[in-house]
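As structure tokens, the structure follows; a few thoughts come after it.
The other protein chains are all here in position, but one chain of the complex has been omitted.
Letters are used for the chains, namely A and B, taken in the order the chains are written, and counting of residues starts over at 1 for each.
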Amino acid sequence: MEWINIVVQGVLIGGLYAMFAAGLALIFGVMRLVNIAHGDLIVLAAYIALITSDTLELNPLLAIIVVVPIMAAIGYGLQRALLNRTLGDDVLPPLLVTFGLSVIIQNALLELFTADSRRLRAGSIEVASFPLMEGVWIGVLPLLQFVVAVAVIGALQLLFYRTAFGRAFRATSDDQSVAQLMGLDNRHVFALAMALSLAVIAVAGVFIAVRTNFDPAIGPARLIFGFEAVIIGGLGSLWGTLAGGIILGVSQAIGAQINPGWQLLAGHLAFLFILALRPEGLFPKVKG
Amino acid sequence: MPAHAVVGRGIALVPEGRRLFSSLSVEENLLIGGQLGRTGPWSLSRIYELFPALWERRHAPSALLSGGEQQMVAIGRALMSNPKLLLCDEISLGLAPIVVRELYARVPSILAEGSSLVIVEQDIVQALRVANRIYCLQEGRVALTGSAATLTRDAISAAYFGA
Partner (left out) sequence: MLFASTILGGLHPLLAVPVAGIVAAVLALPVAGLMFRLRGHYFAIGTWVVAEVFRLIAAQISALGGGSGISLPAGIVTAMASSRQLREFLMYWVALALMVAVLAAIVLLLRSRYGLALTAIRDNELAARSNGVDVARVKLVVYVLTAFGTAMIGALIFLQKLRISPDTAFSVNDWTAFVIFITVIGGIGRVEGPIIGTIVFFLLRQTLADLGALYLLMLGAVAIAVMLLAPKGIWGFFAERFGWQLLPLERRLRFAADARTT
């Protein structure tokens, strides 16, 4: 029973990791950009959620409605003003610029909000739970988070493969210069992809803020979780990132059960193990 | 003018080597070509009429098509923008002669809808069949020009290789 419980909790937290990963995979897929500031943007979203729910006296979960458009706008602006200028054949400039961005966001948050841990209060839903079976209790909030994660990934998948929007993303990803000849403005397409990525981040950030304490320095660790989930899942599909997130969440939960100090280590080792066995990830992209 | 604005002015390109969007299906490739929504004679169904082979394979990943079919998609994709001017670069590149003939047999139907074509081509026989005017370029200079009716293959090869 105890182990079932651990696995269930791991799966539920895995949904959160999958949301980190989906945003990361999305922009990598469209413009081959690894956003080092991804984790810090998650934290930024958490702080924006904190401000909006404080000032508007909203339930934090409703604050999502406000945070998502703000983050999407930040994403669009960031891509147009800064990141588009770094894209090219060389992989180094975008990596270094987003790294600089990561340092800037971290320290700006530190300056504005101090290093104190913060937490969003969502009321009774935080502790509500129901029994799944004997000895296995499921928290309403973790379950909600998991359901939202699945819904977000499902929606992204639909958008990517069923809409004109997604078609433009994929065409630009395949061949930027020909896509331009078809009338697609790649700078605009990239900015939309970044906006979408940050919208996903916004949802993840709000859930982080409600579920755990956060401070300006936790961003990079979130980036690593997202990154590991992407690699474990393989770069093929967004559902792969969900599987990757779940594997990561479960290994962390098992590791924590063995020894509290091993929680993160177990996740990293699971990642390295899968990388050693299946460097393409579990659901690799089929090359046409 | 940025590259993405060119097609809005009615100029479309069939690039050398076809360069389809490999992760998109045939139909999705065509839809990308028409995504600006310029109106005109060409639509999905008209493209399938022009190249019936594509209708059967419309949901296939474009990377799995034969070279000739890929070239049809590339031409169809460009036509979907309803261009006033269609630029075709090396249609015959890497294709079997019979496939090249088949593709050139479609050129009159394209012209009939009112688009002008500029074709860069090494296959002189095919070019002579469909062209009104021929320009032979030799190291960046026009070495020979004339209407297709007046130029012979011998005259063209003389322009390139000397008599």
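One rule holds for everything that comes next: a contact is a pair of C-beta atoms (placed from the backbone, for glycine too) under 8 Å apart; a residue touches a chain by one contact, two chains touch by 3 or more.
Just so we're clear, the structure is a prediction, and the values are computed from it rather than from any experiment.
Asker: Taking the whole complex into account, name the chains on display that the unshown chain touches.
Answerer: Across all of the complex, the chain we cannot see touches A.
Asker: Please identify which residue in A:Ile4, A:Leu56 or A:Leu272 touches the non-displayed chain.
Answerer: Spelled out, the listed residue whose C-beta touches the missing chain is A:Leu272.
Asker: Based on the whole complex, identify which of A:Ile4, A:Ile65, A:Val91 or A:Val127 touches the chain you can't see.
Answerer: If we include the chain that is not displayed, A:Val91 is the one touching it.
Asker: Given the full complex, what residues of chain A touch the hidden partner chain?
Answerer: 28, 32-34, 36, 82, 85-86, 90-97, 99-104, 106-108, 110-111, 220, 223-224, 227-228, 231, 261-262, 264-265, 268-269, 271-272, 275-276, 279
Operating definition for what follows: only the chains that are shown with their structure count from here on.
Asker: Go ahead and note the Å separation of the Cα centroids belonging to chain A and chain B.
Answerer: 44
Asker: Provide the residue numbers of chain B that touch chain A in the complex, in ascending order.
Answerer: 2-8, 12-13, 15, 19, 21-24, 28-29, 31-33, 35-36, 61-64, 77, 81
Asker: For the complex, give me every residue of chain A touching chain B.
Answerer: 164, 167-168, 170-171, 173-175, 177-186, 288
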